[in-house]
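A single protein chain has been omitted; all remaining protein chains appear in their positions.
Labels run A, B, C, D, E, F and G following the written order; every chain starts at residue 1.
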């Protein structure tokens, strides 16, 4: 018998510290698989965020340089401008990307910075204990929206990817999820496509991934997966938001 | 004979320090006229930016509280939450609003903060001497894009109002100009409408105004006015970008 | 008198609550108390713990470097804290989950089979309060009467039944250790 | 020897260039020089000015609180700087634009009708360089030869004609004041 | 008032609300998340209360500026990196002469560091990490009770002097629970009137608040005005406590949680007859220079203990003016010493100096 | 090399490029705009040069972090408020041990203040306005020539110690033109190799750079490591100059543009036989404590002149340890004194102290 | 068409000429006398005209365009 599925070689052997059922783990693996398949291990540089994935360098067996909270896109810009022929990606949570990092995200896209952002949208601040995120949906309870998010007091959630799609410098933006095997496959393809477009110099690419945070959603992992389908995707519809590459079908 | 046009009473007698032909002066007057006509002088609070209009409190005879560069929307949020029945507006340049203040602008809109933003887009950093702004158009020369803005190096300009229109908390966003009497009239109506919607609790409203900076464009004022029509509006098309009030026609 | 106790277990085992209840009881009995829960990243994926100091005098440090008591709810807690307990100190073990035993010979050890015990309760839960009962019995740090008052203050706001089941749990543990 | 000169005028009158040219000429003649243009908000809507210090020794401050010379290109400049000039100092006035005269009696005054003079030039511009010619004639701070060399270094990169017209402008001013 | 057992972060929130604070703007960061969490729970229940989780620390401090200009009692809180991001805003608060309370539950740094308690933001707090000449009142509480009292008092001082007040706690203070006697609630009507606030120019001339002062002479006047205010605060608001100072041959100087641990050490040492005392600055700015100078007339041996690499140490030296010998012992990075260890270090110094 | 007459801000840009700096990230703010403007003109002409006008000061300092991790020689610049916004990033640069040069052409503050020259960011620069225990090397140039030399040298020191270097100028230095002898251009190939840079894990094990160190014991070790580096810098990199120090009965201590003006004053006074000298710290951190201590053996009267309300004054006092009397004279807010006025103040002190 | 007239405050005018560019009847013209600020304010060519002779309609386009609020418009 042949091993048909195992740990990608661009991930270290270290077990993940993430909670049971956490989407970060799945996404890490997918990125690892893409790095392996595209043979990028020696030419990719990752920028982890402040967020649950802050320790990502303990898992990825690639060069990684830490960004402070929200500034990954700026740090990645610095990398890319010095090393234009390397592949540079940021890995960011929704708080990191769409709250404190809003300006950096939008301007990296506007500049058409030739980097890829993996935007993990789990609708809460995981690392700090489940506070409201800019992507927390209306009605959702968090530790800082204890009565459920209401537009009058906490304001509406923000669809950052849709905004980034307006930026003329962004070339490919897709929203996927990692709650089912089919969605996981699509996510992997999207990541691969984003890296490929970066190699071809298309400018800013982004994959937004709806991802479970069972701990702070206070749901078990299986229920969390369902919740993504049943609730979250109606606020954050899956699909390609922008594709300048001319090969829309190829995405999946 | 009757005086049919003169200085609005909500403007002080102080002459403007702005350069000859500067759009800021016209916009100041329009805001003053609207304040007079809507009788808001005693219940409006303005937040000037860092930018050429930093001294706006020398001109407006209303309460005004300074914001540091880019943070007017946050400062206005503080005002409005303490004084929900006052009218609160920010007055911001394109650098203030769409560069350093990107996150504050977007999140004020996302929250549906019940304030009005007067967004003066003159395509350059006026106050600091004509550097590139986020809204500088491709090909335009500035002191920091001395070879003309190019997408590859300086990146694309950003259409912030279009992004803000996506935010669910924004209710009314219109782009106007102050380069002709007709456009000036439309601008005035748009400002009045924004204030009115704020009084009715519609949430975030914004009027983006294309405005001449003859000094840094290195054009005379008359030529600058033409340039707005001929060049700038093709990058920043005039019109209503969003209107949740149900009275679209009423705008003009 | 200055007595340090560490409570440790998985995140969901209610160790912070144990600390809170003990510290409140100590406060009601007029003692100085501090209660320091572990926090942040320390919690995720590892053990949660909570340190309570009960003292007749001002408390300098809420940290228990060498606690007199350790209440350990799972195996990783045993591994982590067994060497920190003072010589001659006392360890309370949730023997339903912990198979190992401390290798040191200078500790007093009480084993409390929580999983078995809670089966005697109506709701099959409240293992932490059972353990707390056992703990106050042997430590004598606070009286059961005070602790029952604390349980009442803490829980009856929501639902009197919750208080009652907690009281039963407490007494179950209190009476289990002889 | 330490000589301070202030050049002042509207934004477009080329006062910064005058300062730059004088300072460069001083440098070439082996003197210590500083040149401090006014900047930022000070410029907008008001006068622009530029202070040059030429000295045989180290220069402590590039600011000219009491300049020996003032070269004033417009009326607001006269109003602003007439009282700052040292007693016994010298003022060069663009008499085409400045109608008033300093009220102080302790100044040497040279009037240069720049608008009239530049009509003698081929391009009708270069008033600032005309004034500079007049200035170096009377101040003797640098020689006309040095200044011509500076004009050459500064302008002939672009277009030799530009240098030539500037040289003519310089000499026009130089010869205007006797 | 009966005591309640409360977590330091919650104590801050409750004390603020009782002081009439109705506006909180903040952004999550460990180890102070329980402050915004508490405020999000309680403020909407209080009359006119507003809680906003802002998009960033920068936005929060500027919301504070707006709310303060509008006359509200307002607070923000953060830790380490987040406080760094607020430095521009704090400089503005001072320049604009706006009252506000800012809490830093500090953590291990620099950079992302860790979330363990640390005292390494002392310089930032006392010298002002922002630009320009300014000072903020800085409290260094060492217990949950002081967190309550000083937070509460902070709002009063902030209004009294129209200046921001910083409460410099640490991760341990924020997380630990202690019995606390909460201060009396101030009815909103009893809050001091602010005749400078911007509320719309109704029935009065319009006014503005700004920090842009283009003319250097006027900016200088403004700076001297601020300076006079800072001098007044320095004269009137310095706070410190001493412990076993009377017959001490060696004085420990420490603040906050480190002082508390040192106290434990000193108690032990006193039992052994070691004549060591403690001076604990409660206001870190204004710093109790005079108290130190006074003590240095009698005591020549000083021991400074900080959970950092030696920051308050500079203030101690400034206070001593060479008038005494200072031994420093620091543990940066979030390491918490025990009273026992501190006692050992002190006594070794004590005997080396032949004081015993 | 013949001298050229250049504006201070341009000098900074040119010196940086000659030092091999190919990456500049910044945001406009007066009075330093000519730095980004110069870089936008010149960098695209230099091999591999990149200029980005970022969306903010925060973005720029983080672009600096990325470019520095990638091994580039990189610079940012700003003034007052913008430097405040970079404090979090500077704390990160130190924690991550990344070389970079940061220029502050400081202006009047606090708040928006004005654009006149001021020295009121001294505390921020020398104590670190960010969170955590860290130091940056701080240069205080007083002429365009020093701007050139110290900016250039800054890149070398930054690389040597893997730490950020701050050049603390002011609006006047940035704007004024002086003859400058520009330093020799370093060919890119001769720049020091960086075996720690992140360039993609080709032909070697992957690596990472981070400042998150959750374990306090490890974070403490990291802090001590940084401390050892700072101590080494303190031993090896202190720079200062003296002027008429030999027979001085009174010493002026001043830095930057203030020192320059003081020098003018001293020259006048010397002509009148007033025996006053100058000590000018060139590195503001590490501060020349030893030099001051040395001088205080002979001289007992000190005069500190700063264009602020008294910040370096603290360092002078720390250096003196009570060993001498300090008279302070400050002008905050952007006011520039003349040598004559300073001479008057010094001589009045001089005669009051019966030194003459 | 009711007769109008305008008054230009020559101390406020900055010579931007925007009014000139919009007056449908070309009733405003440059003039070369400098004001205190050093600008050469424009002038209304009909200020000396009798009411009947004026072409100015008081349409206020000039005033609407004037950044400096230097123009007051009067109408019958």
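Structure notes:
Assume a residue touches a chain if its C-beta (ideal position, glycine included) is under 8 Å from a C-beta of that chain, and two chains touch if they have at least 3 such contacts.
Given the structure is predicted, the values throughout are model-derived calculations rather than measurements.
Of the chains displayed, those contacted by the omitted chain across the entire assembly are A, C. Here the missing chain is touched by one residue of A:16, A:172 or A:217, and it is A:16. Screening C:3, C:27 or C:97 for touch with the missing chain picks out C:97. Within the complete assembly, residues 1-7, 11, 15-16, 18-26, 29, 180-181, 184-185, 214, 220-222, 225 of subunit A touch the chain that is not shown.
The omitted chain makes contact with subunit C at the following residues, 10, 45, 74-76, 97.
One rule holds for everything that comes next: only the chains that are shown with their structure count from here on.
The greatest centre-to-centre gap from subunit E, using C-alpha centroids, is found for G.
The mean-CA centres of subunit E and subunit F are about 29 angstrom from one another, to the nearest whole unit.
Between subunit A and subunit E, the centres computed from C-alpha atoms are 38 Å apart.
With centres set at the average Cα position, the gap from subunit D to subunit F is 34 Å. Counting partner chains per residue, subunit A has residues 50, 54, 66, 68, 99-100, 102-103, 106-107, 111, 127-129, 134, 154 touching two or more of them. Touching of two or more other chains is recorded for residues 40-42, 45 of subunit D.
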